[in-house]
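For this depiction, one protein chain was excluded, whereas all remaining protein chains were kept in their positions.
Showing subunit A:
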Amino acid sequence: MFSWFANPHRFVKLSDWLVPACYVLAAVGILWGLWQGLWIVPKDDYQGGDIMRVMFIHVPAAWLAMASYLGMAVMSFVWFIWRHEVADIAAKAIAPLGATWTALCLATGAIWGKPTWGTWWQWDDARMMSVLFMFFLFLGYMALRAAMDTRQKAARAGAILAMVGALNVPLIKFSVDLFTSLHQDASVITAEGPKMAAVYLWPLLISSFGHTLLFAALVMTFMRAEIWTRRAAQLRARLMTGD
């Protein structure tokens, strides 16, 4: 299966229709979630009143931040074992977008935290610090790749960092159970099932689905750009040598 997707030409052909489809479905999901979250669902006095409406952007951002890091680590693993170029291109494309969604998670979390906990940030909070660490891992991954003088070295160094850094993802997920945290416990993905009322849960799930599709569309757009850039570099080199 990996070999089938590993062909850049096949990927570009597949993404020709997949990218616009993802953008359209993402827009529907995100806008519907936004409309529900801001105008339709009732405020929850148990969760601090209207401020819980931040959930419809904060939670999808948090899920995607973690999922994108895992995605980058899996793609790095695939490159590391099978040396499939498309996997390396995918890992490289995920990094700046993962950093963006992690930044969104941190910023909206701080904005939600101020009226709820009375503080924007808590330096000894395990959830906040592990997510901040992941943000730096994304930035570190990009910096490390940029610092290498060949594409192979960049891919190898980046893959090792991405795979080792993946150990942080379960730490983020279970930080609220293992350590004392201002952050609330998990309320959607729990062993007993979602603890959230359906009126909030469905808009949250659909909004998250929309964010996921947008993220996928953006990753594919970045990947297409990288494939074209590498192809252009090959052709330019051929042009220089006169082959």
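The rule we apply is simple: contacts are C-beta pairs under 8 Å (C-beta built on N, C-alpha and C of every residue); 3 or more make two chains touch, one makes a residue touch a chain; residues count from 1.
The criterion applied here is as follows: contacts and distances are computed from a predicted model.
Q: Given the options "Tripartite tricarboxylate transporter TctB family protein", "Heme exporter protein D", "Xanthine dehydrogenase, molybdenum binding subunit apoprotein" or "ABC-2 type transport system permease protein", say which is the protein name UniProt records for the missing chain.
A: "Heme exporter protein D"
Q: Among A:Ala6, A:Val74, A:Ile111 or A:Ala157, which one touches the chain that has been omitted from the display?
A: That would be A:Ile111, which touches the missing chain.
Q: One chain isn't shown here. Among A:Leu14, A:Val28, A:Leu70 or A:Ala103, which residue touches it?
A: The one listed residue touching the chain not shown is A:Ala103.
Q: So which of A:Phe11, A:Trp63 or A:Phe222 would be touching the chain we can't see?
A: A:Phe222
Q: Considering the complete complex, identify which of A:Lys13, A:Arg83, A:Lys195 or A:Arg236 is in touch with the unshown chain.
A: Missing-chain contact among the listed residues: A:Arg236.
Q: Under the stated touch rule, tell me which residues of subunit A contact the chain that is not displayed.
A: Touching the missing chain: residues 34, 38-39, 43, 48-51, 53-54, 57-58, 61, 96-97, 100-101, 103-104, 107-108, 111-112, 114-115, 214, 218, 221-222, 224-226, 228-229, 231-232, 235-236, 238-239.
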